[in-house]
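Removed from the display is one protein chain of the complex; every other protein chain stays in position.
Presenting chain A:
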Amino acid sequence: MDRYINAPLKEEIVKELKAGDYVYITGVIYSARDAAHKRMYEALEQGKEIPFDINNNIIYYLGPTPEREGQVIGSAGPTTSSRMDKYTPSLLDLGLKGMIGKGKRSQDVINSVIKNKAVYFAAVGGAGALLSKKIKSSKVIAYDDLGTEAIRELYVEDFPVIVVIDSKGNNLYEIVMQSS
């Protein structure tokens, strides 16, 4: 099913999304990948705050290329999500509602998605030029020193993703392998 939804997410909407749905997201999302996750995780372990209000928000696993003059952002496709698995359950417990990446997740992450009624989306890997066109504004809001790995606040319009793991734990990657 094709769905048009807004970010930040609402729990009622997340609960309706099913593995295999095509979803177009409009609104504010945040980019973070390996180094930013490590830093946020360490901050939480030390009882400190993370640099943005994560409640009901979506994190996009992204490290873009530098933009040319006149461009909002450079190439901006998803990176492999499993490298964030170690850090993800603590962020979901804090209120993170959605993730955009590519590839499989650990059982711990899947369990935490179910527990927190969240959702895991995949964007098409290797389509960074196309996806950059859906990003209308981009601003580094934290960890500037990490360069491409800094946390960015992005405004996206009709950003195309597919629901891979829904709030009930259905997993599209498993479903397609079982049916083939």
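Just so we're on the same page, a residue touches a chain if its C-beta (ideal position, glycine included) is under 8 Å from a C-beta of that chain, and two chains touch if they have at least 3 such contacts; residues count from 1.
The working rule: contacts and distances are computed from a predicted model.
Taken from the listed names "ABC transporter ATP-binding protein", "Probable septum site-determining protein MinC", "Fumarate hydratase" or "Adenylyltransferase and sulfurtransferase", the protein name that UniProt assigns to the chain not shown is "Fumarate hydratase". When the whole complex is considered, the residue among A:Thr26, A:Gln71, A:Ser90 or A:Asn170 that touches the unshown chain is A:Gln71. Think of the hidden chain as still there; on chain A it touches residues 20, 22, 35, 62-68, 71, 74-77, 79-80, 82, 102-104, 122, 124-130, 132-133, 147-148, 160, 162, 164, 172-173, 176-177, 179-180.
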